[in-house]
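Here is the structure we will look at.
Here the complex is missing a single protein chain, while all its other protein chains stay put.
Every chain is named by a letter (A, B and C) in the order it is written, and numbering of its residues begins at 1.
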Amino acid sequence: MVSAAATPDGRQYVLTLGCPDRPGIIAAITSFIAEFGGSIVEAGYHSDLETGWFFTRQSIKASTVPFGVEELRSRFERVAADLGPETEWQVHDSGVRRRAVLLVSKEGHCLHDLLGRATSGELPATIEAVIGNHLDLAAITETHGIPFHHVPFPKDPAERGPAFERVRELVDSHSPDAVVLARFMQVLPERLCEHWAGRAINIHHSFLPSFVGARPYHQAFVRGVKLIGATCHYVTAELDAGPIIEQDVIRVDHADSVTDMVREGRDIERVVLARGLRWHLESRVLVHGRRTVVFS
Amino acid sequence: MVSAAATPDGRQYVLTLGCPDRPGIIAAITSFIAEFGGSIVEAGYHSDLETGWFFTRQSIKASTVPFGVEELRSRFERVAADLGPETEWQVHDSGVRRRAVLLVSKEGHCLHDLLGRATSGELPATIEAVIGNHLDLAAITETHGIPFHHVPFPKDPAERGPAFERVRELVDSHSPDAVVLARFMQVLPERLCEHWAGRAINIHHSFLPSFVGARPYHQAFVRGVKLIGATCHYVTAELDAGPIIEQDVIRVDHADSVTDMVREGRDIERVVLARGLRWHLESRVLVHGRRTVVFS
Amino acid sequence: MVSAAATPDGRQYVLTLGCPDRPGIIAAITSFIAEFGGSIVEAGYHSDLETGWFFTRQSIKASTVPFGVEELRSRFERVAADLGPETEWQVHDSGVRRRAVLLVSKEGHCLHDLLGRATSGELPATIEAVIGNHLDLAAITETHGIPFHHVPFPKDPAERGPAFERVRELVDSHSPDAVVLARFMQVLPERLCEHWAGRAINIHHSFLPSFVGARPYHQAFVRGVKLIGATCHYVTAELDAGPIIEQDVIRVDHADSVTDMVREGRDIERVVLARGLRWHLESRVLVHGRRTVVFS
Partner (left out) sequence: MVSAAATPDGRQYVLTLGCPDRPGIIAAITSFIAEFGGSIVEAGYHSDLETGWFFTRQSIKASTVPFGVEELRSRFERVAADLGPETEWQVHDSGVRRRAVLLVSKEGHCLHDLLGRATSGELPATIEAVIGNHLDLAAITETHGIPFHHVPFPKDPAERGPAFERVRELVDSHSPDAVVLARFMQVLPERLCEHWAGRAINIHHSFLPSFVGARPYHQAFVRGVKLIGATCHYVTAELDAGPIIEQDVIRVDHADSVTDMVREGRDIERVVLARGLRWHLESRVLVHGRRTVVFS
């Protein structure tokens, strides 16, 4: 599906690349683009002095490329080969709208927010399906014309294997670019973390690494912190420890009860998830080890 | 309608009061409450040294008041009378859910957000109706079971009188506690500003007093500011000059186009409007001249 | 020493009180003040629903009190007695300038900042002395006319007892209201934490509870967080775990090296320490267990 809405400034081919740093990389890449007269709309570069790694993201105006995206990929292979065997790169066509599947539980604030953004054309993806372990959010999902799949989870964590398997099938049937845990409240089994590596995105309701795990606002209250936050991160096998895409905080004080924090925290959760998800969908996030490079 | 959802900590009688400052006011008010054994759940006080005015907001646990809210009001009259003829006060029963009517145009981000909050039980009001001068937001409103009234506006501002009259009738039929201009994009005529004084709330998409009027993000881009913002304020006859309830900002830089600012600004608009509206509905905002006292 | 500079709005008697909550406390306190015609300049109240504790801070205009501060304390004893045996309270005379002693090491940014604020009359205290385990900051201290005491610390932590004893003697000789660890970089022994309980204030260069202990910016870099922060807290025997007075954060991104974070973090450290220290000195901070109530 080609969507103009996804590309307000016109269709773009977005090149992302990471490789060991050495002089001449930018020249090699930009000369390659200049040779066919490609116009670079947006460019990000980062040389990480600590890891010796180089990262770039280049948005090329599609209308200035005299061939298709497959040909672009095929031609770029030679440039990438010169940058060494560790080089990782991708070319994403912004004209192809991306797909997201959302996992939810009972709390709807992130879902409502993402549905609203999708409706407004603000989310650079279609929401293909919503999967919930409770039925609370079925109606609001369906009024937006999006299928809701109910997958109940047994109380005993040891018996949840089949439910997770059902979730995996439903998700995979959409081949999504993003699997969004929009306050899903279930810890993904390791095999699913690996299966969706680099695509599963969680919103955790604390400023990680503080308050990992359950009831982070309660933990924040007990510790008496003066700011609470939220963290959007890739899901990995280690709980709440995946590469961080975005974080933000809001000020609280002694007068805020846990209930107040939960309410105020939602405003941060919504925005942090929406922002992190958009960056992921626009190929702005490059993961390297436990850190991310975000060309926002 | 009495709603438990509006009062997570239990039903409260909320007293708000403003009067010329002098020693003994707090003692007078709190002694009055102590006499019948009332338990104060939350108390805010402010002595404004510049204006010599005193403000307070007291939340009394309804279950500790051995009579009804009308009796409470009637008894308090004597206390208020002692504080002088300029004293203004109200007692609001949190068990009576408040009503809001929303005015919208084409842009839906604030409407989506408020509908989501209403659905989640996060907004301490019911949305009674949405009135739009375009049809774009009718469907999403109606899927939430809320009536949408379409009142088209003539192109010529001079001919908009009847349309505004129709809006007034529709709004007034719901006797709302808040008339929310959720990106309504129409300047209310002076008589409506006065008619809804203290109840009409606007969200302006700039950090006022910068960038009054039309196209504030465009103005912000041209001026090259490094932060953009939004302002929730009471509507008065002077454009974008009413008492400010809440403001917030977000960082932008040279790489942000006007389009980027519009998108990023929406996140601030949503939150600032929702926060300001909640404070208004919970009787947390006391207006004095052009300034507000917000017991948040 | 009585100082007008400490009280721009005129001399104040500041009452702070914490006790088990029950109806009538505010009435009892404010009636007591109203009886002698005392004018309350600033009032803060907080009922903590989780702990059932009540906190207040009242600033009374000294010129409206028809007797001295000792008489005020003596009269208030009866009010406090009625509030139960657990009641803790103090009356602080803002006309008596408070005293601070600073402990430093090599890094001078917090010291420079506090010296500048003291010189500008912005710090509500005199800096009585600076004690350093290195000589780096002796000159800047002495150009401000403040004595600098050099107490070298042995490399072996096990042998630092006498040095800490010397620090204790120097500090105690000034009977300070605040013992400020302005990037002191030494862990206080438990007996000193107890000896200066409620008076020793530390600035930790992370958003606690994240990154306790050494090299927090390095830890933050490795974890890839998107915000770094600083925390001003009371020192207790458990490292970096005392009651938090103030915190703030600043945004970082992938382009920020550890060196960048160190530099950017200093701006937060300076402000957070100065703010927390001012609140402490103005009797705005009430400690209850591991949490603080800050009437800022």
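FYI, contacts are C-beta pairs under 8 Å (C-beta built on N, C-alpha and C of every residue); 3 or more make two chains touch, one makes a residue touch a chain.
Remember, it's a predicted structure, so these values are computed and weren't measured experimentally.
With respect to the full assembly, the chain omitted from this view is in touch with A, B, C. From the options B:76, B:184 or B:221, the residue with contact to the unseen chain in the full assembly is B:221.
For the chain left out of this panel, the touching residue among C:22, C:73, C:112 or C:134 is C:112. Of the candidate positions C:28, C:96 or C:140, contact with the unshown chain belongs to C:140. The chain that is not drawn here is touched, among residues B:116, B:243 or B:265, by B:243. Take chain B: the residues that touch the chain left off the picture are 46, 48-50, 55, 207-211, 221-227, 229, 243-244, 246-249, 253-255, 257-258, 290-294, 296. Residue positions on chain C in contact with the hidden chain: 8-9, 42, 107-109, 112-113, 115-117, 119-120, 122, 140, 143-144, 255, 257, 259, 263, 266-267, 271, 274-275, in rising order.
If you put the missing chain back, the residues of chain A touching it would be 9, 23-24, 26-28, 30-31, 33-34, 37-45, 47, 49, 64, 251.
The rule is simple: only the chains that are shown with their structure count from here on.
Comparing the contact residues of chain B and chain C by number shows a mostly shared set, over half of all numbers used being common to the two copies.
Note on chain placement: the centre of chain B and the centre of chain C lie 37 Å apart, centres being C-alpha means. Touching of two or more other chains is recorded for residues 49 of chain C.
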